[in-house]
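In this view, the complex is presented without one of its protein chains, the others remaining in place.
Letters A and B mark the chains as written, and numbering starts fresh at 1 in each.
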Amino acid sequence: MAAEPNGFWRRVLAIDRRWIFVLIGVGTALPLLFPVNLPVTPSPRVQAAYNAIEAVPEGSLVLMSLDYEPDIMAELQPMSIAVLRHCFRRHLKPIILTLYPAGPRLVEMALAIASEAEGKRNYDDYVFLGYKSGNQAVVLGLGENIKGLFPRDFYGAATDTISLMKRANSFADFPLLINLSGSTIADYYIRIGASRYHRPMILGATAVMATDYYPYLSSGQILGLIGGMKGAAEYERLMGIVGDGRRGMDAQSLVHLIVVILVLLGNAALFATGGLKRRVGGGA
Amino acid sequence: MRFGPLVVTFLTGTTLIAIFFIPHHAAQETQSVILEWADVVYTFALILGSIALWMSHQKKVFQRAEGWFYSAVTLVALTGVTALGVVQGVSGTTLVGQIYDSVNAPLASTMFSLLAFFIASAAFRAFRARNVEATLLLVTAIVMMIGRVSIGEFVWSGFPPLTEWLLDVPNLAAKRAVAIGVGLGAVSTALKIILGIDRSYLGRA
Partner (left out) sequence: MGETLDTRWFDPNRLNMLVGLLLFITFLAINIWRARRSPDGLYIRPIAGLKALDEAIGRATEMGRPVLFIPGIGDMSEVGTLAAITISSKVARRVAELGCDLRIPCYDPVVTALIDGTTREAYREANRADAFRPGCVYYVSATQFAYVASVTGTMMRDRPATNIYMGAFYAESLFLAETGNLTGAIQIAGCDQVTQLPFFVCSCDYTLLGEELYAASAYLGREPIQLATIAAQDWAKALAAGMIVLAIILSALGHPWLGRLLKTS
């Protein structure tokens, strides 16, 4: 029996998507099991975020809002840990909150890792205020009366008895706002914290959402932008640490490469089977 | 005629627009109060939603409908976690904290990680050089995919600056254009609702 012409390429075009899933699964797992530590070069946006923290005087308060849940923790948690460690190294005093109900546990985890690595302690070096519902209303409230919004911290201590909180009343008391967010909450901080109260601000977002905030960077409303796991890896590189961001970049590199090869194969198959000619001829 | 809701919508909408231009502290406090009201309404709606969720799954369990077992799991999880949270709190040392760490966090992360698989299969199907525009899209996608990861600079040092240019110039230009359209569309939609031109949210076309 004669072989079907272009049989291989036709099979490529009709490939079961589960084979693609297998390739992606293997491509993700292998570099995590056998890391090669590919080089990471910080982008100007991440460098600018790093510089913004470097520019804050030692001992200053910084307001950190970590607004994400476990679904996107792979992208934002390494960022939180790296930024927290940077603040601790610079002897800054982060006041931390979250506007997501499932956020507090992630903040606790990030704080546990960062404070242990840099030898910092709750209440002496940082305060975790916990979760507050209301998104925009909370961000507005932060500009007026923080202790009114958070009469107690996450662990139940009255905020007006915490020494660090004595000088934390409103946005005006923070020389820097840091928002790491996977949602439109970042817009509230930009509109209210950065624009209305004129506070310097840096932002971290998922890779997909990061491009939404480029206009704010060029307009000067935010000073720096950390985008996705790559941004976290770049920040870790600036900090001289190896965290989940840098570890994840090997996997991300290989997966991108696999997708590129698949796309090229698909186009080669389309060309070989004449699909391209027919489509173009047919006015597709 | 649903006159009441239209009046409430008009007054709330115009008040919030006016407050946008009034920096007076009294106006800003009013805005905070209105937003807090919205939060309270949302909380009650959440209770309503939870009751509706309970009723729908309870019905499935009682009727032994297809997949009733999963509905039973939902009911047990809903009541169990709520009760534990109310009794013990939600910090890391509590049972809710442990459920969160060992069930919620891995499940949510797993769901999100599936995105990589879907993106790969969608890219394989969609990026085809069928005409000039599609070819441009294909080439840009390949440059971005290679240039945005560590392997890009390993292959060619020009990839990262090229991707930065793509993001900063063509991408930003297109985004701003769409954003201006979306912004004006949003103003138009908001005005339609505030002025009562569009009443479909009240159940009337």
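In the analysis below, a contact is a pair of C-beta atoms (placed from the backbone, for glycine too) under 8 Å apart; a residue touches a chain by one contact, two chains touch by 3 or more.
These numbers come from a predicted model, not from an experiment.
Residue in contact with the omitted chain (choice from B:61, B:84 or B:108): B:108. Only one of A:71, A:236 or A:250 touches the absent chain when the whole complex is considered: A:71.
In the full complex, chain B touches the omitted chain through residues 17, 20-25, 28, 38, 41-42, 45-46, 48-50, 52-53, 56, 67, 107-108, 111-112, 114-115, 118-119, 121-123, 125-126, 175, 178-182, 184-193, 197-198, 200-205. Residues of chain A in contact with the chain left out of this view: 17, 69, 71-72, 102, 136, 143-145, 169-173, 182-184, 195, 197, 206, 208-209, 211-212.
Going forward, only the chains that are shown with their structure count from here on.
Here chain B touches chain A in the complex through residues 28-29, 31-32, 35-36, 38-39, 43, 90-92, 97, 100-101, 104-109, 111-113, 116-117, 119-121, 123-125, 127-131, 138, 141-142, 145-146, 148-154, 160, 164, 167-168, 171-172, 175-176, 179, going by the rule given at the top. Residue ranges of chain A in contact with chain B, taken from their complex: 15, 17, 20-21, 23-25, 28, 38-41, 43-44, 69-74, 102, 104-106, 108, 133-134, 136-137, 140-141, 144, 154-155, 211-212, 214-215, 218, 230, 233, 249-250, 252-260, 262-264, 266-267, 270, 276, 279-280, 284.
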